[in-house]
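Since the structure comes first, as structure tokens, the remarks are kept for the end.
Of the protein chains in this complex, all but one are displayed in their positions.
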Amino acid sequence: MAVVDYNGVRTTARLDALPDRISPGDYVLVHTGFAIRRLSPEDGEETLRLFDELAASLAAESPAKPAQNAGDARSAGGEPPNSRDQAATPPASGGSSTSGRAG
Amino acid sequence: MTPSFQYSDPKRGRDLRDAIRILAPPETFKIVHVCGTHEMAITRNGLRRFLPETVDLLEGPGCPVCVTPAADIDTAIAIAHAGATLCTFGDMIRVPGSECSLDQARSDGCDIRTVLSVADAVEAARTTDEEVVFFAVGFETTTPMTAAILLDDPPSNFSVLVSHKQVPQAMAALLDLPDSRIAAYLAPGHVSTIIGTRSYESWLTTHRIPTVVGGFEPLDILYAIALILRQHRDGTAKVENGYPRAVATDGNPAALMLIEEVFETAEVAWRGIGRIPGSGYRLRSRFEHFDARGRFTIALPEERADVPGCRCPDVLTARAVPTDCPLFSARCTPLTPVGPCMVGTEGACSIWFRYGGRESL
Partner (left out) sequence: MSDERITSLHGAGGELMGELLAKIVLPRFAHRSSGRIDLAALDDGATVDVPRSGDLVLTTDSHVVKPIFFPGGDIGTLAAAGTINDLAVMGARPLVLTLAAVIEEGFLIRDLERILDSFASVLEEVGATVACGDTKVMPPGDVDGIVLNTTGLGVAAHAISDTRMELGDRVILTGSIGDHGMALLAARAEFHLKTTLESDVAPLWPMIEPALEVGGIRAMKDPTRGGLAAALNEMARKATVTLEIDESSIPILDPVVGLSEILGISPLEVANEGKAVLIVSPGSADAILKALRKHPLGTRAAIVGTVTDEYPGRVILGTEVGGRRFLDMPLGDPVPRIC
């Protein structure tokens, strides 16, 4: 059993479903009163890095900027992407080199 | 700096929106997710606005409350009428069974209590001699907790009404339905924390579709969608982990062991879909004495027929959106729900009604 703090609210969480040992100061994901995963601040930072990397790599591949109008998320902008029906091999650009990175 | 693990900053939102636009497919592309919390996050943050017109994002059977069969609710109510204290998660309270809901049964005098955890239910059992039953609803994220409690020497007056379900089997079943046209799956975050990304490999041999596990922060969801669209662009179809801080390939071994020790896989019914093989759990024989179904003699009411026009089955299988249903917001509202999609707080219809769904803003 651990005492967990959510932004200043304290409650308890059971540790039966957590494989890791934890110590005070650790962060945990809690579901219906049980901790299910230890989270580390490093992983938290890594998450931001993943977002930024993906956005940057796609922006770099695409010379034309997508349309800027407000509320135009509904318009298909930018370069037409390769459709599934086309070449069996993925494009030779930066796209395939980053495909293994996520996750 | 204290990490907040909250990811909603607008600049990154714009960057990921741009990434998604770059990857916009020219043809209609249907992404299905199976998690009520994903739908809640998508709708409450207004994320559909970030998607290109060709991309549809629909909720499948992701609301454990919505897919709990009416018969299970009827059983819970019958158990409460038999004199037991019934403990349940809050969002089950208003879902109608065949005749009434747990809420109405409570107004009729039944002892029905809301708990935030199965641990609270077993604690209640320790303070009384009366029978206490926990209505065990939820997917794989919630199943280990029921298992942990049953392994922790619960008192003899405690039992569980098992209604836990497994998500990957439902995801596979949806792909086999006619007209499903599912182009990709956004796989659930915390279910995946338990079962691991490898649990989604099973349909890839027959249905080559990108499957990306996503987290629940707004940026997590946009990121996962971008990964899906990138796979599509590159012609790949694999399971990808878009939530690595909380999900591992093999999941959570301690939680999986708890489930394995107490439960075995069973064929169960999903409300609005029907029976799906291997999609649920039942107690192993040595835990049978904790099965509430065995402890009470129950007479169930006749299962009520679906109301004509109600499209919950299509909404639950991601073949329709709430606004496709003729009853939506006319006869069927959160205050006067017809089907489970409107009553469950994580049901697509309930969420769309309350947060404006896909009405273009």
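Note that the chains are named A and B in the order they appear, and that numbering of residues resets to 1 at the start of each chain.
FYI, a contact is a pair of C-beta atoms (placed from the backbone, for glycine too) under 8 Å apart; a residue touches a chain by one contact, two chains touch by 3 or more.
Computed from a prediction, not measured in an experiment: that's the story for all the values here.
Q: Check the options B:90, B:155 or B:326 and report the residue that touches the missing chain.
A: The missing chain is touched by B:90.
Q: Return the single residue from B:218, B:235, B:280 or B:339 that touches the missing chain.
A: B:218
Q: Taking the full complex into account, find the residue in B:69, B:96 or B:138 that is in contact with the omitted chain.
A: Of these options, the touching residue for the absent chain is B:138.
Q: Can you list, in ascending order, the chain B residues touching the missing chain?
A: Interface with the chain not displayed, on the chain B side: 8-10, 13-14, 17, 35-37, 43-50, 64-65, 89-91, 93-94, 113-116, 120, 137-138, 141-142, 190, 218-219, 222, 334-335, 345-346, 353-356, 359, 361.
Q: Name every residue on chain A in touch with the hidden partner chain.
A: Here the touching residues of chain A are 5-12, 31-32.
Note that only the chains that are shown with their structure count from here on.
Q: Between chain A and chain B, what is the separation of their C-alpha centroids in Å?
A: Taking the average C-alpha coordinate of chain A and of chain B, the gap between them is 21 Å.
Q: In their complex, what parts of chain A are in touch with chain B?
A: Residues in contact with chain B: 14, 16-19, 27, 29, 31-34, 36-37, 39-41, 43-48, 50-52, 54-56, 58-59, 61-62, 65-67, 71, 73-84, 86-88, 90-91, 95-96, 99, 102-103.
Q: Which of the residues in chain B end up touching chain A in this complex?
A: So the residues of chain B in touch with chain A come to 3, 5, 7, 12, 15-19, 21-27, 49-54, 89, 116-120, 138, 141-142, 144-145, 148, 151-152, 190, 193-194, 197, 213, 215, 219-220, 223, 226-227, 229-236, 240-242, 244-246, 252-255, 258, 360-361.
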